[in-house]
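Removed from the display is one protein chain of the complex; every other protein chain stays in position.
And then subunit A:
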Amino acid sequence: MTGTKMRFMLGGALIAMLGACGNVDSEEGSIPGLLAEAARQSVAQRGRAEAEVVAKADPGQMAATALRVNKGPLIMVGLERAGTTQVLAMTGENGGQRTYMTENEQALILRDGMLAGTRGLGHDLSVAEMAQSSALIRSGRSGQANRTMRYWTGDGLERPLKLECSIGPGPKPGVMIEDCKNGPLEIQNSYISQGGRVTVSRQWIGPDLGYATIQELRP
C-alpha cells in the first residue's frame, strides 16, 4: 500500500520501474513533492477506506479461538464506524490500568473496564480522565461528573475535550447510562458492571473513531 502511494506521489512511470533498495532512508524532498502532498491526503483517506473493508470473521468463533490459544485476560472490541471486531489480549497492567493489544499491536487502555486511551488507531485518545464517572458507574449511583478526553491533534499537540456528564440507570435493568455534552456535541456511553468493574460497555472514543463496544471475555 505504502509503495503504491509513494509512486503515486512521484507520479513518474520510470520511477515506478526503478525500485529503491538499501538499508537507509532518504531524507530529501522537493517542491513538487510538497505540492503533491495535498493529493496524498486524499490518497491516504482512500487507503483507510480500503483498510476498513476487512472481511468480518464470526465474533463467536474468534472469541472461542482466542480463549483457547491465550491464557491471559482478553477483551473483544468492536469499532462501530469501522465495522471491525477484534479480540485483544492484555499486554500490561500498571496500577489498575490495563493495556490490551490486537495482534498487529493496536492498543486499548482500560481502567476497571472504563476506556482510558487508545494507541495506533490513527485518531487516538491519549487519555480519558473520568475518575468521577467511573466511581458512579461502577457503584450503580446516579450523579453529575466532569470528564476530560485528550487527543493528539494534527498540529502535534495533545488537546483536551471537556465534557459534562450525567450518570443514571438506563431503561434496561443493570445498565448504567452516561450522557455527556460539550456544546452541540452529545454522546452516550452505556455500561454493565460486575464485581466493581465494567464488563460490557459501549463507549465513545472520539469524533473520528466513534463508538467502541467492549466485552470482557476473560477477566
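Things to note:
We take it that a residue touches a chain if its C-beta (ideal position, glycine included) is under 8 Å from a C-beta of that chain, and two chains touch if they have at least 3 such contacts; residues count from 1.
We take it that contacts and distances are computed from a predicted model.
One chain of the assembly is not displayed; among "YjbH domain-containing protein", "Methylene-tetrahydrofolate reductase-like protein", "ATP-grasp domain-containing protein" or "ABC transporter ATP-binding protein", its UniProt protein name is "YjbH domain-containing protein". Of the candidate positions A:A116, A:M130, A:M176 or A:V198, contact with the hidden chain is made by A:A116.
Within the full complex, the residue among A:G156, A:P171 or A:G196 touching the omitted chain is A:G156. Across the interface with the omitted chain, subunit A contributes residues 2, 5, 10, 12, 14-15, 18, 20-35, 37-38, 40-42, 44-45, 48, 81, 91-95, 97, 99, 101, 104-107, 109, 116-117, 119-124, 126-127, 129, 150-162, 182-185, 206-208, 210.
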